[in-house]
Every structure is written in C-alpha cells, then in structure tokens.
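Heads up, the thing below is written out as structure tokens.
Excluded from the complex is one protein chain; the other protein chains are retained at their positions.
The block that comes next holds chain A.
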C-alpha cells in the first residue's frame, strides 16, 4: 500500500500564522487514512486524485496569505462522482473544500488544516447553448475566459467579467456571487443564473438545471448556493443568461484633481449615459504608479501622473460616432470635471487601458504582502476610508518611520457599484512580524469603520476565511442565526468548507 501521508505535521506553524484568527482544527473531523485514499482512487480512477507534491499548489492562494495542509485533491469528472464523494465524506466525517480556479481573495477556497480539496477542473464541458434566449448550460469547472470565447463567436458574452477570467471557473464565480467590471450593466449572478445543479453533503443531487426564464414554483434554493462559498454544497452545473455582445465599445480614461470630481463623473455618467453605460471604474494615483512600474505598462498619459483616475466605457451595436460622442462630450466639455482624458482609438488601446485597471491587484501582490479589503460604502465614505487608513497608520506608534514609509495604501474599484478595493501593501513577503502588526491594526480599524458606516465588509470577494469573524459587522444577529440554521439543514456534520463564512462554525 502506498504511503500517501507524510509523517510531519505543520499544524503548529499554522496556528502561529493564524494567531489573530484564533482557529483550532475541529476535532469532530476524521483524519484521512490511506484506506480512504484508496477508496477515492478506485472511485475516480488514477487521473481523478492528486497526492504528495502535486497537492501543494492547491493548498495555497495566489496572494500568498493562506496555506493549508491538505494531503489529497479529488478531481471528479461527473456529478455522480461528486455525489459519491460527498456521501463518503459525510459518512466518514471528512472535511472537504470545493475549489475552482483558486483565484479567490479571502482564503475561501484553500484548506485551513487537512481538509480534502474537491477540484472541478475536469468538469469543464459546455453542455448546450440556447440561441433563442442566450442561455448557456455548462459544468462548474468551465473557465470564465473559455465561456467568453465560446459565446463571443456566437455574438454573446458572459454577464460577468473580471481580471481573473483566465483562471477562474464559473462554479467558483457562482459560489462567490462574483461581481466584476460589468456588474453595473448586467447585474449580479443572482439575476443571471437561471438554473443550477448542486450536490449536498450526504450525496443528494439538487437538480434545478433549466433554461426557463420564469419559474415560480416553491422556494428558489439555488439562490442559497449562489454566494454560499461552498459551505452548503458543491455546485456542479449551471445555466446562465447571457447578454448579446455589444459590437462597438468606446473607452475613456480621465484624470481628476480630487475624488469629488470622480463622484461627479459617476453621477453624470449614470444619468446621461444610462442606456449605453458598460463600466465605471476608478483608481488613485498610488494604484496607477504601482501598476505601471511593477508590471512595466506604458502610461497612457506619457509621463504625467495624477491623484485620481476614472475609466468610463460605453457600448452600442451601431457603428458611427453618435455613441462615443456622447461619452466624449460628457467628459471633455464640462468645466472643471477632468484634468485631461485619453480615448482608446482602437481595440489594442482599449485592451491596454483595461489591462492597467485589471492588473492592479497583481501589481501589489508582486510588490509584496498586501492586505485586501473589498468594501461597499456610501459615496461620501468611499475615499475617506482610504485617507483615514493612511492616517491611522502614520499616527500609529506600532511602526517605525522606515516601515511607515514603505507601507502603501491605495483605493480603487467598481465605483459604479459603490464598491471600493482598499489595499495596504508592504514590500516583500519575509517580514512576518510587520505583517502581523499591520493586520492587527488595520483589520480592526477598517471593519469597525465599515460597521459604523453600515457598509459591507465584503462587497464581492466573499467572506471566506478572512472575514468569517467579522460577519456580524454587516449582518445582524438574527440573520446570522438563520444562516447557521440553514447550514445545519444542508450540512449537519459541518464538513463542507469548514471555518469559512459563518463565525464560530463548528
């Protein structure tokens, strides 16, 4: 019998890294044995499991913050296999973490301890495309970019688009109710998902795959799974309503003196361009500078740098200058709205400008350890929280002058949806002490600010591991009570993605 399990235990280091999160491994979970692994291997075949070193990439996230200790990755090919897996895991009390493209930002898709990883990469078939309504039916492991490519050829696109599209899978997008840059135009996955198939612990399959646009028969359970981050069950298939591909896109990147100007642009864009508006994004000077320098991108403003930038995209199906002119008039003629603005004159320039916005996160990760906060706030708090966080850090006695100098604080994001990404970044990844001191100070400050401002501690990235203890900052006690009840209904033994989403989940 092969020895799959290594002798060493790195659980104590794990506890140190999560000191401020205070998590202990749930003792009601079984520990994986070689016999279990053999059982899974005969269920899934040798291509269906990963052990040993091959497991490692699945244990960590790309922001280099979360490191689990799983010994086994399962890669089912069919819903039946997923059902068998969840039956076995529930029977044996083996904890399991569903994982798609592993592009999450809140530690929701990596094991915390030795949970089994349930990976969907082999379930990547597009099943059908309904041309009359634009509904695509596909398996959960389909990569978002692949779905876009398939749909583009048919004159459609996926209703969501985000920087991680080259790696993220639609199952993960649904589990996290992912937003992205076109949320402002196409709304959320709750709105666009018309059918879902999920498997719950114990193995029961909830088959609600349909291409019906309207179906009011009973409680709409699929909405529980959308955004549940894999804590109620595993999504295996979906049917998504896709909008027609806008043929002609026009993009403008403008610079602003102050955040008030950015808000003015947002208000006028939403009002004057409502029928053609595709995206409204913003970033501050720090985000632009860091992205240009870390990733070697060309500055659309040549060598000029500004405190704030806004990005506005409109689209239409008709050729001609009418649509872009409305955008250019709005931004270019108003007094004191922008300092200067550039226009993408062809698809290459359009991609270039979008790339700058979409790669901001990667740029900071490249620079070093980055605390990432994804917040929904009312407009007046949007940038105030960034300024206040900078202030709190600079006034804190916890950091030396040198350290303060190296800490970068930035705000950027989907201002069209009231969603700001606040990042706090230090160079490199080696200074664990500074990392702990930084998160110790900033986590509490930011979440408390958001709670007082009645914002969301997680606009779109989800709760995962990172914010489970802060859920009560955005949801009331009664609501969390019923969430726990629902969790008990679907997952009585708590094996499904434990330690995530719900506070003190056992």
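Everything that follows uses one rule, which is that a residue touches a chain if its C-beta (ideal position, glycine included) is under 8 Å from a C-beta of that chain, and two chains touch if they have at least 3 such contacts; residues count from 1.
In this text, contacts and distances are computed from a predicted model.
Trainee: Can you work out the missing subunit's protein name as recorded in UniProt? Choose among "BTB/POZ domain-containing protein At2g24240", "Trafficking protein particle complex subunit", "Nicastrin" or "Electron transfer flavoprotein subunit beta".
Mentor: Its UniProt record gives the name "Electron transfer flavoprotein subunit beta".
Trainee: Check the options A:94, A:344, A:393 or A:483 and report the residue that touches the missing chain.
Mentor: With A:94, A:344, A:393 or A:483 as choices, the missing chain is touched by A:344.
Trainee: Per the definition of touch given earlier, which of A:32, A:74 or A:254 contacts the omitted chain?
Mentor: The single option touching the absent chain is A:254.
Trainee: Taking the entire complex into account, which one of A:131, A:275 or A:302 touches the absent chain?
Mentor: The single option touching the absent chain is A:302.
Trainee: Using the document's contact rule, name the residues of chain A that touch the chain not shown here.
Mentor: Residues in contact with the chain left out: 247-248, 252-254, 298, 300-302, 319-321, 328-329, 331-333, 338, 340-349, 351.
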